[in-house]
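All protein chains of the complex are present and in place, except for one that has been dropped.
Let's turn to chain A:
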Amino acid sequence: AEVEETLKRIQAHKGVIATIVVNAEGIPIRTTLDNSTTVQYAGLLHQLTMKARSTVRDIDPQNELTFLRIRSKKHEIMVAPDKEYLLIVIQNPCE
């Protein structure tokens, strides 16, 4: 379906290590990693996204969190939040 296509396209980009789709309860729906790592990412990033969203809202109630990027030494974690689902992509930015 379209979903398949979109996710495959994202995974095919240069430097992308993994893609994870998580629902509102933290259950990974679709993942390209092994289960334990996925569960870890899902749980932790879910909480972080909640926190980030509430932070943005607290500062300005009209505002909304659209995207969250965490750049670390080894790679970059990108989170696209929605009311019900989370799309997480881990990419290695080429340098």
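Here is the rule we use: a residue touches a chain if its C-beta (ideal position, glycine included) is under 8 Å from a C-beta of that chain, and two chains touch if they have at least 3 such contacts; residues count from 1.
Rule of thumb we're sticking to: contacts and distances are computed from a predicted model.
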Omitted chain (choose from "Nucleolar protein 56", "AP complex subunit sigma", "Dynein intermediate chain 2, axonemal" or "enoyl-CoA hydratase") - UniProt protein name: "Dynein intermediate chain 2, axonemal"
Chain not shown, touching residues in chain A: 1-3, 6-7, 9-10, 13-16, 21, 23, 25-27, 29-30, 39-40, 43, 66-67, 69, 71, 76, 78, 80, 82, 84-85, 87, 89, 91, 93-95
